[in-house]
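One chain of protein is taken out of this complex; the other chains stay put.
What follows is chain A.
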Amino acid sequence: MSFFSRVLGGNTPENQQSGADTIAKICDRVQSSTLLDDRRDAVRALKALSKKYRLEVGTQAMDILVNVLETDRSDAEITGYALDTLFNLLSAYIEEDEQNEDLPNGDVRDPEELKLCVQFAEIFIKNPNNIPLVLGLLEDYEFRVRWPAIKLLTTLLSYQASQVQQYVLGSPMGVSKMMDLLSDNREVIRNDGLLLLIQLTKGNANIQKIVAFENAFERLLEIMSEEGGSDGGIVVEDCLLLLINLLKKNSSNQSFFKEGGLILRITPFFNIQKDSSWSAQKVNNVHLMLQVVRILVAPSNPQQATGACQKVIHQCGLLKFLCDVLMASGVPADILTETINTVSEVIRGCRVNQDFFAAVSAPSNPPRPAIVVLLMSMVNEKQPFLLRCAVLYCFQCFLYKNEIGQEQIIATLLPATADVSAVTAGQLLCGGLFSTDPLSNWCASVALAHALKDNPTQKEQLLRVQLATGLGNPPVSLLQQCTNLMAQPSVKFQTRLGLLILLSSWVAHSQLAVSHFLGHPGNVPFLTSQVAEDADEQEVLVQGLCAFLLGICTQFNDNSNKNFTKESLQQIIAKRIGVETFIEKLEAVSKHESYTQAAKKPQLKFDSIDKVLFDYEFTALFKVLEISVIKAIQVGDDSDAKKTVDDHNSIVTQYKDIIRDQDTHLGELKISNEELTREYRKSQSLLVEQSSQIQQLRDQYVLLKAQHGNQTGQGDGAESNEGQTLETTGSSEGSAEHKKQLATLEQSLEDKEKELEELRGRLASTQSADNVDSSAAQNDDSEVTSLKTRLEQQIELAEKYRLQNEEVTSQLQQAGSGNDNSALLAEKAAMSTKMTDLEVRLSKLETDNARLSNENKELSGAKDTMETQLREASAKAANPEIAIALQRVQQERDELTQEVKRLEVEKEGLEGDVKGVRQEMDDLLVLLTETDEKKTIYKQKLEDLNQEVSDNELEVEEGEEEDDDDEDYEGEEEDGQA
């Protein structure tokens, strides 16, 4: 009873009894009434009682209510009441209308009642039909149904998220139905839909992805824009919470967000007007927006994904907006801190963004780089602690994988380049290093360590820095000053840790820095004494780091300092500290809570100022060197360790050499490959050029052929060729030329033929004359014989010519057979057919000649008869008539003789022609041989390039050469005529 009275507040037992009875009655009515109106009234009554009599209604009516949802779904009102009742039963929050309760609105009920709610929720969820049933009701557009269904689901999710999520995933279009709520034009539905989705997406990547697939990003950004962006109200905050749920630890959605161009869409939210007011809501909104950006570029994301997002954030101007916020005035400190953290992660390891950040300047007078302004805050005690940590994080991210940035920072410390007039990063860091504020000391030390990280050049550069300690005192190096400072008894613990972090980072991996450090005789004894002492809990860390520094000095010792060689240091450690103690002290560091905390992630996260002991980058260095340092200080294993290390080193060197050799070899091969490729390309282009030239020449040839066809009447072909050959180049030139000459030759042969015909005609006339008068036959006979011999000679010449022609043809064919170029081949073929034509003509000429000689024989036969006739006639008597006739015959014979003489001259000319043609043939042959040779050379070149050879690269012929040949030919012709 006491339980009930507690639950039901101030009710008396009678009231409870009647309450329970009433509820039982109502339940009965809901189940048994046949009229919908009655059932509806009963459920309404249940709803009214559900807050006051949670236990009774819950235990008796839950199943009945679910039943109502199933059977009376068609009636919105009763469904709505049933859902409201269920919600009232399960909700742990005090509703606005619960006026009778003293508790303020929105508060959680007392634990007992909360337990009851949880139990009812469990019972409700246990039935696998219930969640799909409520999900189905979400589809009902009716406000009285949809709204309580949303609230009920939200409540259920808040109790048993993973189970409800599984139901939602299992029911078809479950997530889609919830996503549709965001498109509801009733704001209440939309806003509560947002709350539902926030609950739904918590910790379930599959649901997050489906929600994103259903265009959640776009929709959320639309709602945020509608609600006024960063100046908007709580709805914007809800949207951002959902956005963060969807993106956090979900690389698929992050990639989708980036690929969807949504980074560009969130950019305007950061365009914060100057001097704008910062309401609490706006602070929340901007803070969450910054979270969204940080999720996209978190250092823990895959480098590729972060890099891609960083690029986009810079490109779409978001980084600029962020930097504007950074430099703006009136920005609340926590927003400023978070903005610094965000900028840090946006620029971390991304050179373009780091360079952009380096160029940002603050709107001060004179304008200073943003980095300097930020560092001023870092070493300023009055600035908020978290802001100072954020600045250090920003500095760390700025220098992460940024050698040029490191160089620029160190340069501001160097004597040669330090600008005295302006405030520089170096000055601020030095100031911080030696200020009286321990946190400033620590931050400046760690910041300097970041400027030296993985950068041997800067480690050595910084050794040059000398500090003036006071009037009259000699300058002290920065390295020594740090050590000196550490030894001062008044120095705080945090400062000493910071300085040890700086010194360890500085001398690690740098033999020169180590020898500088060992150069001061007091340093090693100081460190040894620190480690050897007994110490309290905090001092353990200082001792550990002192041991670490000693170890580094041993490991990276070049033995240049005779007092502190590697071996002597090993002995000092073994004798003064003891190897066991040394290792113990070293291990104490990595076991420390602050160490493990700092090693988790790059961002510095400290609860309070005194927890600031380590930073992420130093823990990384410590992790790497811890083992090797322990090895380096072991005296017992000295020879072995040294040996193995030496062996190891030598092996490494060996491999390095091999790799170097291979590298150079690879480089050579690459170069030669490039050369070969270049040559190959050149050859190919040459081939293309040449083939195009051949094509051109073929065209030209056709043209020339046509021209030549017009020039058939022209006797001297060579002269007309002169002009044309100048225009023609390339391998086919010789052929064209050759062809032209052949044509000329043909021409002259035709002439000759004509002349022969003429001659034949004349001979025929002589014959007839002889028939009339045979007295001249004797002379005639001798002339005919000479004519015959001439003819025979001519035939011989023709035969020779034919042979040469054949030779040239075969040469051409040979050249042609070696030539893959079809164009050239065709030309050659054409040429050879020309040659054959010529041959045919020659053979015709021969037959003509043969016929002529036959005729001559006949003629001589006729002359014989004429002779006999003449003899007979002279024997008969000297007849005056015959004498006259004889005289006439003699005259005619004289004429004939003259004719023959003229013919002879002409024949000589013809002979000269033939000679000339032969000369030309020879020249042509020479040209062809040359061409062949060049071709072979080219082929060889290409073969050297491992290249399939196409044989069409015949070398270009010089027009002048042709001209010379022509001139020679003419000269010879003249000689022959002379």
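To be clear about the criterion, a residue touches a chain if its C-beta (ideal position, glycine included) is under 8 Å from a C-beta of that chain, and two chains touch if they have at least 3 such contacts; residues count from 1.
The criterion applied here is as follows: contacts and distances are computed from a predicted model.
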For the chain not present in this complex, what protein name does its UniProt entry give, out of "Ras-related protein Rab-2A", "Protein HGH1 homolog", "Dynactin subunit 5" or "Checkpoint protein"?
"Ras-related protein Rab-2A"
Of A:128, A:170, A:521 or A:578, which residue touches the hidden chain?
A:170
Among A:214, A:238 or A:848, single out the residue that touches the unshown chain.
A:214
For the chain that's not shown, point to the residue among A:136, A:268 or A:431 touching it.
A:268
Looking beyond the chains shown, say which of A:41, A:222, A:679 or A:922 touches the absent one.
A:222
Touch with the missing chain holds, among A:316, A:467, A:512 or A:574, for A:316
In the full complex, which bits of chain A touch the chain not displayed? Write them out.
169-170, 172-176, 205-206, 209-210, 213-215, 222, 225-226, 252-253, 255-256, 259-261, 264-265, 267-268, 316
